[in-house]
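Each remark here refers to the structure printed beneath this line.
Only one protein chain is missing from this complex, and each of the others stays in its spot.
Moving on, here comes subunit A:
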Amino acid sequence: MSGRAQAMQVEGETSNLPFIYRQYEREQLLDALRKMHLIRRFEEGAEECYMRGLIHGTMHLSIGQEASAMGICMPLVNEDQITSTHRGHGHCIAKGAEVKRMFAEFFGKTTGYCAGRGGSMHIADVSTGNLGANGIVGGGLPIAVGAALTAKRLRTGKVVVCFFGDGANNEGAFHEALNMAAIWKLPVIFVCENNGYGMSTSTARSTAVANVADRAAAYSMPGVIVDGNVLSEVAEASHEAVERARRGDGPTLIECKTYRYRGHSKSDRNRYRTKDEIDDWMTNRDPIRRYEAQLIEFGIATSDELEAIRGSVQQEIDAGIEFAKTSPMPSIDGLADNVYTLEA
């Protein structure tokens, strides 16, 4: 039975329901929840592995931001493309990547998405349209515009989503990219995941406008602000932007107001924000818990069904870590592989 049909039994009227319950089937709604759990458990699993010394380097966790990644990707099809950020595990999973190959990448193994050459900060899955996370703040913005230029010139019908953080909106690349996307009316959606801090510097201290979306006006595109912790709000904004892009009407800037529970990276001592602030977001505004409550409220799933989803996610995580552990290491001989396409 579809989400829409079930919800009708509860409400007797669908038009008052939030967007996703009108737009998507039950299966899609539960798949979105599953992926949000997968993102969180993936990151918790990666963090555990890091603590136990199984993963080296660093990583940037998006725990608390799952609704933004998932909501934006819900209206996309496999062929649509995304560019992602250093905090990009959620985007990768939401776009369709397999967690086992992501774990393998974090473990530096040949079976990883980047054959062990990229790690967390360059995670990508081109087969599901993810052109890659990026270690440079704002690095993906012009690249997304270039991908959209390809889509327009070759008439592929693809749209491109460009994820970036609040920190990137003060990079020159942000302004140059938005301007070019607008003058050429390209099918690209700029998604600012504003978690309030560029590393330790709050947006209030770093950014001259109250909202990143306010900057859309300077580039003659719609600027939409959503509660990034409410899946339906994010998905609705994304849906409208995707339709606009596919019609050929050009780009949109969406700002998802959200929060990261963890520090910026593994070196963060959290001295720039209070425990109360973190607790408030975790307790009162958690995107997964809010979505689960709605699914139950609207009669789309029972708590037993939600528990079953969590269980299956945990199995996938455990299997993914096992896959990563048992995958082969790259050979040292392959150090110079893929510096160039045609080996000398």
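The working rule: a contact is a pair of C-beta atoms (placed from the backbone, for glycine too) under 8 Å apart; a residue touches a chain by one contact, two chains touch by 3 or more; residues count from 1.
Basically, contacts and distances are computed from a predicted model.
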Undisplayed chain, where the name is taken from the UniProt record, one of "Tat pathway signal sequence domain protein", "Polysulfide reductase NrfD", "Branched-chain amino acid transporter" or "Acetoin:2,6-dichlorophenolindophenol oxidoreductase subunit beta": "Acetoin:2,6-dichlorophenolindophenol oxidoreductase subunit beta"
Contact partner of the left-out chain, one of A:L38, A:I143, A:V159 or A:V224: A:I143
Residue of A:G112, A:G198 or A:P251 in touch with the missing chain, whole complex considered: A:G112
Which of A:A124, A:C192 or A:I254 contacts the chain that the document leaves out: A:A124
Interface residues of subunit A (partner: the chain not displayed): 81, 83, 112-118, 122, 124, 126, 131-132, 134-136, 139, 141-151, 153-154, 156, 172-173, 175-177, 179-180, 183, 337-342, 344
